[in-house]
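Quick one: structure below, then a few questions.
Heads up, one of the protein chains got dropped from this complex, but the rest are sitting where they should.
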Amino acid sequence: MIELGGVVKSYNGNTILHEVSLRVERGEVCSIIGPSGAGKSTLLRCINLLEQPDDGNMVIDGQFVDFTENLGKSDLMALRRKCGMVFQQFNLFPHMSALKNVVFPQMHVLGRGKEEAEERAMELLKRVGLEDRADHRPSQLSGGQQQRVAIARALALDPAVMLFDEPTSALDPEVSGEVLNVMRELAEGGMTMCVVTHEMSFARDVGDHLVVMADGRIIDEGDPKEIMAHPVNERTRRFLSAVGR
Amino acid sequence: MIELGGVVKSYNGNTILHEVSLRVERGEVCSIIGPSGAGKSTLLRCINLLEQPDDGNMVIDGQFVDFTENLGKSDLMALRRKCGMVFQQFNLFPHMSALKNVVFPQMHVLGRGKEEAEERAMELLKRVGLEDRADHRPSQLSGGQQQRVAIARALALDPAVMLFDEPTSALDPEVSGEVLNVMRELAEGGMTMCVVTHEMSFARDVGDHLVVMADGRIIDEGDPKEIMAHPVNERTRRFLSAVGR
Amino acid sequence: MEPLLVVLSGLPMTLFITVVSFAIGAVLGIPMALGLRTGVAPVRWVVRLAVDLLRGIPMIVWLFLLKFGLSTPAFRITALEAAIVGLGLISAGYLADIYRGGLQAVPKGQYEAAAALGIPGAVSFFGVIVPQAARIVSPSIATYLIGLLKNSSIASTIAVAEMVFMAQGYAKQNINTVAGVLPYAIAGVLYILLSIPVAMLSRRLDANLRKAVI
Amino acid sequence: ACGGGSGSSGAKANCTPLVSNITTIKSGTLTVGVIDQPPYSSYNNGSPTGMDIDFIKQIADANCLNVEYQQASFANAMQAIASGQIDTATGDINVTEKREQVVDFPRSIYLEGVGYASKKGVDVKSIDDIDAKGIKTIGIGDGYGWLADMQKVFGDKVKTYPSSVEMKQDLEAGRVDMIMEAYGTAVDEFKGNDNIAVEYANKNPDKRINSLVEPPEVSYPYTKGNTSLGQAFDKGIEKIIKDGKVKPTLKKYGLDEGLAEIRDKQYVVPATD
Partner (left out) sequence: MVPKEPLLQFWGEGLPNMLHGLQISVALAGVSMIIGLPLGLLFCMMVMSRNRVISAIGLVVVEIGRGMPALIILYLVYFGLPGFGILLDSFPSAIIALAWNYSCYCSEIFRAGIQAVPGGQNEAGDALGLDGRVIFFYVILPQAFRSIVPALLGQTILLFQDTSLAYTVAVPELMKEAYTYGSTTFQYLRVFVLAGLCYAVVTLPASWITRWLERRLALSY
């Protein structure tokens, strides 16, 4: 589904990602953990082409991308459309209602008509448990509700993969649950997902594959339960004990 | 040490605290947990008199306060000096070095001379593991380091009680550990502490007494291990399961 | 060469008016800013109205009012005095609002931390809040100073011999020729050149502010 | 010697004044506000020149006074005299009823004429010409005696100016078709300018414009109630007239000698509206 080969990314001479390679199968949930500054967000942003990597390549949903070549605008758009991205800070459009947030991209990206887009939006808002909040502005919603709208917005474009960047770390523990539940249901529904998270229980219980990053490298990967129970890598062990498990 | 009797606090007609009573013994660590909006911060701010409650009374370090009476300025200052407060957002003074942050209040509140204050400050910075960061501005310190400076600053005034309002919730999980360790050492040193926290492991392992708040009331209290293991109260159970333990 | 020298001969006056009226405004703005923040509502309203009037009436009207309107046998005011008093008062109005904004922009947590530590009000105001507010407002103050430098040109309308007045005097002798435009263009360029150091300083302060406070 | 010699008055020694014990702001010195209005007076960076300056010097000499100058404008001169900042002012100042509410005038010294200035070829010579020659805009300075009458007759065609300099500039640039200026000023401003024709307007009086029928008289206002200074001016001006110095001076500045024919009884321009 996603296959990254030797992805390199630097900012003004600082290399943030050192030849990262990674494979996520169709329907698999891949959790990415690691200390702050490890490059987790950067990796996700590279998959979504919000950042153009300096080297490496990627196959996503059957399409090959060579990062050393400059991508045309339409290619870029087409590739981005394959990924739905959910940010830590939600990034909903504050001047649009929840419904409009989900409708607007459908109309402008997929060219859907208003009615069709609204129908699909209501269906998704229902799925994330917010059909009765469709008319609310983001500021009138709790953090957990906002994040669920953001998920619905991403899903509305029928992405092949969903990318989550610490979707619950800006949320109160109590409301995090709502969001994690939605994500769990998505995973059970067979969605391919890459999730950067500090929620160890989610990574353990829902994730199929665990990737541990540090200093711009993947230092450990494999079965989540196994790695968490018996971390072999010294750095992984340190991280896990710091996070408190 | 602290005894609250029937504390009531409302903001423009909304009652946020409904006759809260609470007792914390000398040398005891009292953890306060509960969902967002329960009134945990408000309770702490009432103890510290950052908010003037509408009704109730308090005995703190042997001194009685009737909240229905208006406090004189010098009384207020004297009472506040009994509590050291540590905020979620650290609230260090950004234009002063770490050392100056700890020295400044000593000079202006306790009237200590500069040398004495600096000596004490260095002693405390050492205690929180930051003697080599004394000259750094807060902006040059990590969140965890900032919070440790904030603890040192509060300790420098020799408070009878330390109040912590979610001291680690603005921190990365990895650095939270440093702060929790300092708090643990404080507790072991016999400091009386009130800690609002989402860190269940801290509440369980370090806390002597657990208070569960919801909707402006104390809904449950007692031995932390017992309550967490066998929550009797339905609301407590819901909260604990949402937080994931 | 000659028009340049003529315009330059007004430069000291331009700088003098700007600096002196800025100093007046910077000092007078402090009590006014406190007035804008006081809990005593009537005082706040009166100061607010005064600030709004100072800012809401064109500078040229203030200058004419002072210069032509305020002369009695007992009280005389020269053009230069009128310009300095007028610009000084107007600056006080603007700076008071800038100060107020700065005090308001200091995070509430800072007030609370100081209160929680039991630091006395005056000490926490001058030792904790003011230094932070000063950093927050310094770019706005620099911007205002640049504006004031340009506005000092309005003093030419009441015959204060600053740059524009000198330019005008020269231009009038050379009507409808290039020499009649040149002094204005020279003065314009001088204003831009003069504002560059202040702007650079402001950007430096702004960057420092970001480093130091955030 | 006047004023008792040894005093700190600074008055000229060995000099007998026409009037003794004159009160001025600065004792022994006449402080004169100079309005830029050539050829009548121009400040000239502190060494003023002009017809009025010539006269003022003679008046001061006759009264054993030194003279000091300050720059002034029509806008602030009356105010400055009234409030005692200066003793008098020069620059073709007409004797008017409005001004007499604020200041006093001694006897008049010469007449002020009105001048038309317009492009050569247009050559406005009378009020009737204005319509006849299709004039669209007429420039007149703020505070000029004929402004109100002209506005009454020509309404929005009249454009007013803060000073004669802008007005001159606009006539030359072509933004106004003609201007009505003090005759002397117009002569002076357009001396040697081949494109602009200046005409003496009082030659063709028009009863709608009072200043053309009754040319205003010029004098030197002083602070109300300062009778000693008033007398000094009266005597000084009388002496200049008696010595026959007015006509040669008018001639020297290129003005019509007929402007010396002031009326027997001082004419005060009445306040209109």
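Going in written order, the chains are labelled A, B, C and D, and every chain counts its residues from 1.
FYI, a residue touches a chain if its C-beta (ideal position, glycine included) is under 8 Å from a C-beta of that chain, and two chains touch if they have at least 3 such contacts.
If you're wondering where the values come from, they're calculated on a predicted model, not measured in any experiment.
Considering the complete complex, the chain that is not shown touches A, C, D. Note that of A:Asn57, A:Asn91 or A:Ser169, the residue touching the chain absent from this view is A:Asn91. Screening C:Val40, C:Leu53, C:Ala105 or C:Met200 for touch with the missing chain picks out C:Leu53.
Of the residues in subunit A, those that touch the hidden partner chain are 48, 50, 77-78, 80-81, 83, 85, 87, 89, 91-95, 104-105, 108-109, 137-139, 153-154, 157. Residues 74-76, 78-79, 82-83, 98-99, 101-102, 142-143, 147-148, 159-162, 166-167, 169-170, 173-175, 224 of subunit D touch the missing chain (whole complex, contact as defined above). Residues of subunit C in contact with the chain left out of this view: 52-53, 55-62, 64-65, 68-70, 73, 150-151, 153-154, 156-157, 164, 167-168, 171, 175-178, 180-181, 184-185, 187-188, 191-192, 195.
Just so we're on the same page, only the chains that are shown with their structure count from here on.
Traced through touching neighbours, the fewest hops from subunit B to subunit D number 2. The pair with more inter-chain C-beta contacts, choosing from C-D and B-C, is B-C.
Seen from the Cα centre of subunit B, the chain whose own Cα centre is farthest off is D. With centres defined as mean CA coordinates, subunit D is found 40 Å away from subunit C. Once the centre of each chain is set as its mean CA position, subunit B and subunit C turn out to be 45 Å apart. Chain contacts here run in a simple line, from one end chain through to the other with no loop closing.
Chain pairs that touch one another: A-B, B-C, C-D. Of all residues in subunit B, those touching subunit C in their complex are 48, 50, 77-78, 80-81, 83, 85, 87, 89, 91-95, 104-105, 108-109, 137, 139, 153-154, 157.
Every residue of subunit C that touches subunit D in the complex is listed here, in rising order: 67-68, 71-73, 76, 159, 172, 175-176.
Subunit A meets subunit B in the complex at residues 35-36, 172-175, 177, 198, 201, 239, 242-244.
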